[in-house]
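Shown here: the complex without one of its protein chains, the others still in place.
== subunit A ==
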Amino acid sequence: MRTFHRRYWKTTAAMLGVVALLGTSACSGDDEADSDGKITLTVDTFGVFGYDELFEQYMEENPNIIIKENNVTDLHADYVPQLQQNIAAGSGAGDIVAIEEGIVQQFFLSQGDNFVDLAEYGAEELKDNFLPWKWEMGKGPNGEILGLGTDIGGMSMCYNKTLFEDAGLPTDREEVSASWETWDDFIEVGKKFQEAQTGASFISTTVPYFSAVNAQGGTHTFFDEDNNLVAETNPVILESWDLMVRMVEEGLSANLPMWSDEWNAGIQNNVFATLPCPAWMLGHIENTAGESGRDQWDVASVPGNGGNWGGSWLAVTTQSKHPEEAAKLAMFLTSPEGQISAWNAANTLPSSPKALDDPAVTEFTRDYFNEAPVGKIYAETAKELKPVYYGIHHAQVSEEFRKALEAMEQGQLSPEEAWQQAIDGAKRASGQ
């Protein structure tokens, strides 16, 4: 009898083991219905949003809420593919996710049903809190309010003051701005800089300039508003590409792949002299160069006419188990006060007209950048910004152009071959 029972017990244990194994693998997702009645809200972000203080404040005011931030540095290589998979899989995305300008159509227009219509929670009356185009771009295909604007990019040109001095160029930000009214002027300044043989290069890589010039071009870039790939014929892209070819042929580039460790080391070691600076880029330079980079960099206006690069929206996913609480948090973070707080923390340029007029923004000078009046520089152009339509495959296609530009810079491909590679890659990436 004993042996029988023991064996019986063993079989049961083995079967239980199977069930347990299956069980753990099947429901490893964390259950958010905490026993102590606290609600955990997850916020997915990339880069620098400047939300730490706002989170603290919100958790103090709402003791039943715990906020967790999932932050990823690289937008295109990591954040977008991950978010896309989580959205498609129906789980894994945060309660609140940040949607960047380049992927806003990919998510809001073609996958709008994965996001909560914030009108249900009274977002309609927030309309005046945002610049009109920012408000419109946050809408879904049927006019649902899917995203609330956080920041906008704006545009300026950062320059390394010490290197400019070494090269015998003007260093005062007004004079620098005046020296490059157009991109042709910019290349001329670059030629002078290279002739001075400072050992540094005028630009790090053409990739950010390509983005900046494209964004200045007006209505659309690689795709038209019906999502047809028009990169091959769009004059904006053609002209911008030619400009990049000229920069490479004049030898202005340090050939450092953007966002790579080498590129960051280049910022620390003063290896390049200029960098297109949307507002959020200031934070990156400061964090990367650290104390030794203090007062190295200054901020001038960008050649051409302003433009916008980057900026985001916050959206609540339908995966969220607490959409109401998540919507409230998103509204708190994107309120004019929230945007001013983020501006103070990370200089992410507000998308709220009220915040843009606030003295905290307009009178702000950034100590790290030689006391540059960055608030004024950005806020001046912010209200006249025109949005650009990027299309649902923008993120993938800009990766193809990045690779082609880098191959051209590094001398692996002639400009014609690089263009062909970019176009072939773009067709493949967009499935057109």
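Rule of thumb we're sticking to: a contact is a pair of C-beta atoms (placed from the backbone, for glycine too) under 8 Å apart; a residue touches a chain by one contact, two chains touch by 3 or more; residues count from 1.
Heads up, the rule we're going with is that contacts and distances are computed from a predicted model.
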*Looking at UniProt, which of "Xanthine dehydrogenase family protein molybdopterin-binding subunit", "Fe-S cluster assembly protein SufB", "Multiple sugar transport system permease protein" or "STAS domain-containing protein" names the chain we cannot see?*
"Multiple sugar transport system permease protein"
*Listed residues A:E262, A:E337, A:D357 or A:E380, member touching the removed chain*: A:E262
*Out of A:Q84, A:T171, A:T288 or A:N344, which touches the unshown chain?*
A:Q84
_Touch as defined at the start, partner being the missing chain; which of A:Q111, A:S179, A:N305 or A:T362 qualifies?_
A:Q111
*Touching the left-out chain: which of A:A119, A:A360 or A:A407?*
A:A407
*Please give every residue of subunit A in contact with the chain that is not shown.*
4, 7-8, 10-11, 14-15, 17-18, 21-22, 25, 77, 81, 84-85, 88, 110-111, 254-257, 261-262, 265-266, 269, 271, 396, 399, 403-404, 406-407, 410, 412-413, 421, 428-429, 431
